[in-house]
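Below is a slice of the complex: some chains, not all, each in place.
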Amino acid sequence: MMKKIVVTLLTDFGLSDPYVGIMKGVIAGIDPSIPVIDISHDIPAQNIYAASYCLKSAYKYFPEGSVHVAVVDPGVGTVRRALAIELASGFLVGPDNGLFSGVLMKDRIKAVVELDNKSYWRTETPSGTFHGRDIFAPVGAHLASGVSLRRIGSEIDPDSIMLLDIPAGVKDGSSISGCIEHVDHFGNLITNIPGDWLTKRSWSVVVADTGIEGGAAYGDAAPGRAVAVIGSHGFLEIAVNGGSAASLLNAGWRMPVQVVLK
Amino acid sequence: MMKKIVVTLLTDFGLSDPYVGIMKGVIAGIDPSIPVIDISHDIPAQNIYAASYCLKSAYKYFPEGSVHVAVVDPGVGTVRRALAIELASGFLVGPDNGLFSGVLMKDRIKAVVELDNKSYWRTETPSGTFHGRDIFAPVGAHLASGVSLRRIGSEIDPDSIMLLDIPAGVKDGSSISGCIEHVDHFGNLITNIPGDWLTKRSWSVVVADTGIEGGAAYGDAAPGRAVAVIGSHGFLEIAVNGGSAASLLNAGWRMPVQVVLK
């Protein structure tokens, strides 16, 4: 049996409108046996930074060869290019607007094409407002069905891809600092400081003028109290046992974080 | 290999309760290999007009033969009939309450049955409050598995199906008008005015006492400004580049829209 290739979807379309279902209908029209997995459809509207973070956090947990279709696309219908990127681990499909920056900080590009072969689109005259349906979903499905990257578009220079300016954590001798890169559903504050920088046995962090002790699990703090842990993505994260760190500390996106090694 | 038939689901059940998962469990109990695709479960509670619009917008993007199970059903357990409708493009399954009006304005009925063959229900004594689980999901799964329409119910007159009174756009010589039929997740205002009525090179619209220029893509307006485009469903749509037209124009459902041809 041929191993099925997974298509993942990441958008800012929400789930109240039929847009996500329509993309899945288009994929099913190409091959209804392709497994389609939602990464998220609740990216804040047109927030390319949030989409980049979400995709970077998720893509490596999918099987090799997976095709990640990401559509957060404020420039839809304008001159921005449409891309498919081949990595060692799989494929990325979406607009050339910086969306793939997070992934591309971690993974090397094998090849990139601009999507200009209309025979793999749903229609040769795509809507000016919904390339997810007319270009990205069908191209993703064709890639998952085994069509080669070179057939779906014309190769372009990887260095021409648009990249966002995403701040990285800073390690300068024993000084470690960074910022909050994401606030999740639980109110956990996820930073850009890699956990493997915290090799000392004991450390704490300062965020929003508050000192917080390091631990190994959320439950290492008393109920209602904050704790700093190495989160599941391998980065320093501030959480509250049974509560929301974002609320308790009144902290959010891009706020600075300082590590104190003991 | 037999081509798999897709079942789609459209409800007002939301995703916080287990109701949608239960319907999928019932379908999996009949055949776990049936692909099930969510169109939306966030239809406003018991809003048949919104459900009709959503289904009309989505159904044509699914592969031929797809079975669309729609359950927005304020009359569940009362005398309203339960239906399965065969179209050229696939099947509709749900209550006879007007839910299918949008689809039936576009597509011709081949046959309709009232669901009275209890051997295709989950139980011969269905709950008075959850026909999605006990009647509509299992009937949809059986249709997708190849059971014929005539076996699952008794044929009835297509003209007896309940239809909603849905206003259409009006074209009277060079005067084109209509109303807002849907406000989506982005705050885009989708009208009932077909895009192919706008054949002149240049046009604008007036909505909520505001004149808005026509364009081809959301990005054709300056950031934060409104633009009128032919949306992805083929109807006139008012959007804001990087924002919400519903908020900016304080506009919503059923508000009149006038086209100005130049």
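Worth a mention:
For clarity, chains are labelled A and B in written order, and residue numbers in each chain start from 1.
As a working rule, contacts are C-beta pairs under 8 Å (C-beta built on N, C-alpha and C of every residue); 3 or more make two chains touch, one makes a residue touch a chain.
The structure presented is a predicted model; accordingly, all values stated were derived computationally and were not measured.
Shown are 2 identical chains; the number of copies across the whole complex in this structure file is 3.
Please note the rule applied: only the chains that are shown with their structure count from here on.
Inter-chain spacing, taken between the CA centroids of chain A and chain B, is 31 Å. By the touch criterion given at the top, residues 13-22, 24-26, 28-29, 32-33, 45-46, 74-78, 127-130, 133-134 of chain A touch chain B in their complex. Contacts from chain B toward chain A in the complex involve residues 3-6, 8, 10, 15, 35, 37-43, 54-55, 57-58, 61-63, 66, 184-186, 216-220, 229-232, 237, 239, 241-242.
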